[in-house]
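What you see is part of a larger complex, with each chain still in position.
Order as written gives the chain letters A and B; numbering starts at 1 within each chain.
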Amino acid sequence: MFIKRTDLALEARELWQESAEKTTRLSGVKAAKTKLEGYPLTRVDILDRRGEEALGKPKGSYLTIDLTTFWQRKADFFERAVRAVGSQLKELLPAEGPALVIGLGNAAMTPDAVGPLAVDSILVTRHLIAAMPRQFAGFRPVAVFRTGVLGTTGVESAEAVRGLVAEVRPALVIAVDALASRRVGRVCATVQLSDTGIIPGSGVGNHRAALNRETLGVPVFAVGIPTVVDAATLAADLLEESGITEVDGQRLRHGKQELMVTPRDIDQQVRDLAKVVGYGINWALQDLEIEEMNALLS
Amino acid sequence: MFIKRTDLALEARELWQESAEKTTRLSGVKAAKTKLEGYPLTRVDILDRRGEEALGKPKGSYLTIDLTTFWQRKADFFERAVRAVGSQLKELLPAEGPALVIGLGNAAMTPDAVGPLAVDSILVTRHLIAAMPRQFAGFRPVAVFRTGVLGTTGVESAEAVRGLVAEVRPALVIAVDALASRRVGRVCATVQLSDTGIIPGSGVGNHRAALNRETLGVPVFAVGIPTVVDAATLAADLLEESGITEVDGQRLRHGKQELMVTPRDIDQQVRDLAKVVGYGINWALQDLEIEEMNALLS
């Protein structure tokens, strides 16, 4: 069977509903739609083993903020997006304790650079609090780590993060990564938050060891932005829409060469959304206005 | 009618042959295949107006070196590729006079970074020859220019290059750019050389003013590497192979959002091929061994 690739719980649910079994009721999964700061928000909760099996994702909450209108750049689009991401993330996170923010992915390759770019906008405070505890009393300790990629480090991201967690002893880990979406319209137009951890490199198709509570010993929250569509998934959708349902997945995968579909002007889009994510994380972790982040990160 | 997008003369010829008129003979175009340093070489010559109209490209010579086997990394694969590119380019170029090498495209976006990356491997000698004419007597004067992209400069590449040509007064311009191929198999596996100039940004779908003898007043040679396939072209090919010939181009283009298909691990491939191109240009312009280039560019 040809497996359509997506990292969004929202789309996993869509795929389930499109499948032959759609006559059955999808049990173990709860979904709800609302709006936040002018942006549509979908919450999918996977409640139990049946939900996990149906959607192929671990139990937990998945929040998807639809930033399609972000690109119309209407009033306060940036601030609203930051507050939307920040307030939802804040609800997921433990209220206290030091945080470690991980930028997964390859800074040198735009569709995979969301993680390292977001980390550039994180307010790093751990060392300041250690050195000047009184002056920085109002801040939560935050450290960051850019894992780089296996090919240039020789070390799995999960290994490196586990080593760092053992030293830094954070109360929580937030991991930022690029994702794969099934739909072109969601690329660079969606942020997914979850409390389930993450498998690095999903977005660019190199599945690696997971970062989650089991592997790291602390809760792991994931912030992901879809930047690519798997070319074979897109083609299969296209053929199905044209009435061809017998899709030869092997041929769509073009042998071993993995292909991805991405917008031509992805560069600026990834940069802008990485800043939304970085500021959103600051919003969730620190008691700061966006203006103050601008000043501190200038 | 849906237009399939390609920057390769080789593929323009293929598309013509696949079209309804394939019963007719393609006049005004000459093609020949051979091998060079172990790599297949196709030469397409567009001879006259009829050839120009059939293939949609200006009159001149188009040499395509097939580097598919480069990635098997067999004996001397790099040196052989450099010599293949360099020797073919040398045949196209005037034997003497100063050269200006232009790196077109966006250094910050991998599939568009071939130009600026290739320029990093060019031996820049113009200022050295001016300062120490005796010591550098054996070298041909070479200057380089990275145009950047319109969005970050406000200036069209062609404008900026024309201004520079008026000052530097080269005998020839070599422009390096990323291209679009029609076939996934040719992405990061092909180098196209031509003596016809270039329209910057073809590869990433932003057509700009041409760089050619008409606009610059000196002969312009192009070196291009396909790094992307237009998503709609790929989809149309796929649908046709599945027996659907009535393709709705509008839908394939997904509204205004331009999409491209690119290999997931494009980063290293672009870097390696940009070096082949840079060294190939050095080979064509200077009387140097690859070893000597390594030492001078270390």
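Operating definition for what follows: a residue touches a chain if its C-beta (ideal position, glycine included) is under 8 Å from a C-beta of that chain, and two chains touch if they have at least 3 such contacts.
Treat the numbers as computed from the prediction; the structure is a model and nothing was measured.
Trainee: In this structure file, how many copies does the full complex comprise, given 2 in place?
Mentor: Shown in place are 2; the entire complex has 4 copies.
Note that in this section only the chains that are shown with their structure count from here on.
Trainee: Rounded to the nearest 5 degrees, how far is chain A rotated relative to chain B when their C-alpha atoms are superposed?
Mentor: 180
Trainee: From the C-alpha centre of chain A to that of chain B, how far is it in Å?
Mentor: Inter-chain centre distance comes to 36 Å.
Trainee: Can you list the residues on chain A that touch chain B in the complex?
Mentor: Against chain B, chain A makes touches at 106, 108-110, 151, 184-185, 204-206, 231, 234-235, 238-239, 242, 244, 252, 254, 257-268.
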